[in-house]
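Structure first, commentary second.
Only one protein chain is missing; all other protein chains are in place.
Chain nomenclature is as follows: A, B and C, assigned in order of appearance, with residue numbering initiated at 1 for each chain independently.
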Amino acid sequence: MIPGLVNSFLNSGGRMGQRIAILTGGGDAPGLNAAIRAIGRRALAAGDTLFGIRNGWAGMIGDGDVMTLERSRLSGILQLGGTMLGSSRVNPMKLEHGIEEVLRNIDRLKLDALVAIGGDDTLSVAARLAEHRARVVGVPKTMDNDLSITEYCIGFDSAVSVVTEALDRLHTTATSHHRVMVCEVMGRDTGWVAVMGGLAGGADMIIIPEFSVTVDEVVAHLEVRRKAGSDFSILVVAEGVEMDGLQSKNEAEGARDAFGHVQLSRRGVGENLARIIEERTGHETRATVLGHVQRGGSPTAYDRIWATRVGAKAYDLVVEGLFGEMPVVTNGTVDVASIADVVAEQRRVPRELYELAQVFY
Amino acid sequence: MIPGLVNSFLNSGGRMGQRIAILTGGGDAPGLNAAIRAIGRRALAAGDTLFGIRNGWAGMIGDGDVMTLERSRLSGILQLGGTMLGSSRVNPMKLEHGIEEVLRNIDRLKLDALVAIGGDDTLSVAARLAEHRARVVGVPKTMDNDLSITEYCIGFDSAVSVVTEALDRLHTTATSHHRVMVCEVMGRDTGWVAVMGGLAGGADMIIIPEFSVTVDEVVAHLEVRRKAGSDFSILVVAEGVEMDGLQSKNEAEGARDAFGHVQLSRRGVGENLARIIEERTGHETRATVLGHVQRGGSPTAYDRIWATRVGAKAYDLVVEGLFGEMPVVTNGTVDVASIADVVAEQRRVPRELYELAQVFY
Amino acid sequence: MIPGLVNSFLNSGGRMGQRIAILTGGGDAPGLNAAIRAIGRRALAAGDTLFGIRNGWAGMIGDGDVMTLERSRLSGILQLGGTMLGSSRVNPMKLEHGIEEVLRNIDRLKLDALVAIGGDDTLSVAARLAEHRARVVGVPKTMDNDLSITEYCIGFDSAVSVVTEALDRLHTTATSHHRVMVCEVMGRDTGWVAVMGGLAGGADMIIIPEFSVTVDEVVAHLEVRRKAGSDFSILVVAEGVEMDGLQSKNEAEGARDAFGHVQLSRRGVGENLARIIEERTGHETRATVLGHVQRGGSPTAYDRIWATRVGAKAYDLVVEGLFGEMPVVTNGTVDVASIADVVAEQRRVPRELYELAQVFY
Partner (left out) sequence: MIPGLVNSFLNSGGRMGQRIAILTGGGDAPGLNAAIRAIGRRALAAGDTLFGIRNGWAGMIGDGDVMTLERSRLSGILQLGGTMLGSSRVNPMKLEHGIEEVLRNIDRLKLDALVAIGGDDTLSVAARLAEHRARVVGVPKTMDNDLSITEYCIGFDSAVSVVTEALDRLHTTATSHHRVMVCEVMGRDTGWVAVMGGLAGGADMIIIPEFSVTVDEVVAHLEVRRKAGSDFSILVVAEGVEMDGLQSKNEAEGARDAFGHVQLSRRGVGENLARIIEERTGHETRATVLGHVQRGGSPTAYDRIWATRVGAKAYDLVVEGLFGEMPVVTNGTVDVASIADVVAEQRRVPRELYELAQVFY
């Protein structure tokens, strides 16, 4: 909290252009900085005054935690992972008078617009603020890729790349030792990372929340592969998968962290599945839990380009005064949708895509 | 040429399913093997007999050069760059009776379908064959990304990634030495690789064939940057760019190789531009010509996924008997278009995308 | 087991040169294929007949499991992870008459030399065989880097690179969320991977088996960092570390797999440490367990070069008849030592190196 800084804004006044603030909420993701840079460069080029809200919605609670962003602060960040603004999972809707505090800070900072970059949680707050006529624009970010309407979310392509690279590595050790390798990846409710990473990494079986599979079916599939001459197998499983005989639902619930991802301090589905496969088949089986490595590192070229494009479009929405709206990618193009619609439901892996992956089993 | 092998096919007969052949033509690209694997796995799963034509259309001329592809040959190729079938730039339309020879070999091999993976050149042959009612299906591949209709071409995302990584590297040396770095990338007629790679790599200026820029404008822009406090600059220029004062058109013509890319044995636009910038501004300027490194290496996750998707769709077209057609990606989805339409014109970088890049100058 | 193939060797006779076999034992490691290639190319260039023993010592038990290696089989393997020969942890010294069976197979295959590439376990078998005057040469491989005498072991540099890259990724998410990240890496008895990876990845604390640290000291160090203004911390811990208050020794024993690495299906030190840090400091703490990802993927340039150099030297030893010996790297140069000496004791991280790392805390 830097109240002094906040005050300095209140007094800065006078400068040409609008007063625009950016925040990033929820789990960090590669590409956030690319979006911040795109919004910020557009704003500074237009003569706006640019603020960064620190640590997500936390920076809009109480006295606020805000910094000014000059052009030099936006240099050299395009290729950096994480978020230069910091993030948190503080949700004003879960705090008493939280929404009011955010609204008051928007007022005190005399913001002409607030751009909120985040996933379901962060954008839900933005939607609520818009109901109060706050001048808020959203930008889609989630490594789970489960926001509805938009085909692109910041960070997803980078997460898929990390999974793909890990599967490439696991292949060499799987083939050398004729083993079964189980790789647990992100995906609490949906299997996007598992399906796309599994397709790209040549997984021999992909298990996701959308389509249930029994332990018997897994074991049977592995036996078919052995008989067909494949002496190793790579299984990808989304962390949110529940299988009878692996764990109780209560266990799984308890094992989730604040972002909804399975905590490593409890046995996850990957480890349980590996143990049972080894018991049932007699083949050496190992689990790898990628965890937070999936969130980190430099964004892929794809994530840099599209984060830039949706970021630039978010600034257009600010200029056009389209508050409560956000850029989305539909039909391969940057389009616009209402924030409320984007968070209304969860996008799930369609059967067609899941079946495509199965052809390669 | 393995005529004996060709004969063995002719006699193999009797086996269930169709007789499907795949070829890859033109310059190689990361993701070709992913497409071959997708088509092949679908075909083998359906009980088809699968052939690989070696070295593009060259393998369909004379006695042909063909190999059978068993399931084991399709293992472990997903992550490999290049093409396991080899490639060449032999174009039957430029050979006397070339098209007839290809048609005869389709006949002799009793092919029920031929899947041709390639760019403008390769697909133009496929379109011509389709006019002769040959059972041909296409798959889009070009690192230049300039086929019309389709938003996705095999290899483009990987090429953009290589350029992006190179720009990341050049940034560190440019900032350390306060230099201008000119990076020449692929793109004879269109600037897709330059614009997308430049956007992702944070280029300070991007010069492409679609939108002409003068040397004066380049120099003026660099001076503006210096005055604004930026003591280094990264310029990306597509190999096909022509600028007055750099080189004559004849020189440029002569400097292209068979794939249309500028040969390194003549001075390219990158080197000429670097020389002139140094003369005019007095700032140290260096050129890097990425060349064939842009073609090589393991495909990105994105290229593996979409090469798999268009490959799988190509097999669907074979099954449905939709010859003369090919899978394309439009509106973010795999769709179908006529091969003739895809090669009818060249897709160029739209002004909107080019202007987006300029915001970050 | 391919007894027919074994017989064909016995009858092949007559060919010029020696009969040389290679095997890789224990856990796989990047660089094994580079060593196989180096030994093999030297042997084939000398006119030798080259055999590959499959799956480590398992391929020398019973009827054996052997393949001939032609020059073409050695092409394109330099950059591949894993081992083209397969591996296993079968140890003839633990099988009844195991050593006799290996000796008999050496005899039946009329081998002039057997090159065994592996770590402590594999080389101990080689040392025992040498006591029986078997014509055996060793090559050092272990990702733990704990063989004595030699400064280089195949795979160690690649493992350190994987850890370094993972720490780079974890840094971005740690800084964005002001978290403590605990990264558990390989190292049952020694902390080489932890110290070198931690140094290269900028870890803020490194905990290894050689130097005990209490939970209190860890917590105190984290508090010092917070007070100094660092709102995130990265801890690297070797899997073999035991700390009072984390787990009983029995638990740890039970949790190791056949290569001595902690199995993921039990809580490892990383997860336990993360849980306790979070309880004691109140700061969000996450664990990442890199597991088998550390073994996989393409070897670093360094591993390729030195695996090639020790491989080439192993062939020199064969030519010179220096059996029971093996190449080692001492004083930055390839040298020779007795296999028995190399496995006699375990190389541990020296205090000086450990203290160097602490300067950067």
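One rule holds in what follows: contacts are C-beta pairs under 8 Å (C-beta built on N, C-alpha and C of every residue); 3 or more make two chains touch, one makes a residue touch a chain.
Treat the numbers as computed from the prediction; the structure is a model and nothing was measured.
Counted over the whole complex, the shown chains touched by the missing one are B, C. Which of B:D63, B:D112, B:D168 or B:D316 touches the hidden chain is settled by the complete complex: it is B:D168.
Only one of B:L50, B:A274 or B:V342 touches the chain withheld from this view, namely B:A274. The missing chain, though absent from the display, is touched by one residue of B:R128, B:K141 or B:R295; that residue is B:R295. Residues 37-38, 41-42, 45, 72, 76, 78-79, 151, 157, 160-161, 163-164, 168, 171, 175, 196-197, 199-202, 228-229, 298, 300-302, 304-305, 308-309, 312, 329-333, 356, 359-360 are the ones on chain C that touch the missing chain. Residue positions on chain B in contact with the hidden chain: 27-28, 30, 32, 55, 80-83, 86-88, 162, 165-166, 168-173, 175-178, 181, 257-258, 263-265, 267, 270-272, 274-275, 284, 286-293, 295-297, in rising order.
Here, only the chains that are shown with their structure count from here on.
The touch graph of these protein chains is an open line. Averaged Cα coordinates give chain A a centre that lies 31 Å from the centre of chain B. Looking at chain A, one finds that residues 168, 171, 175 touch two or more other chains.
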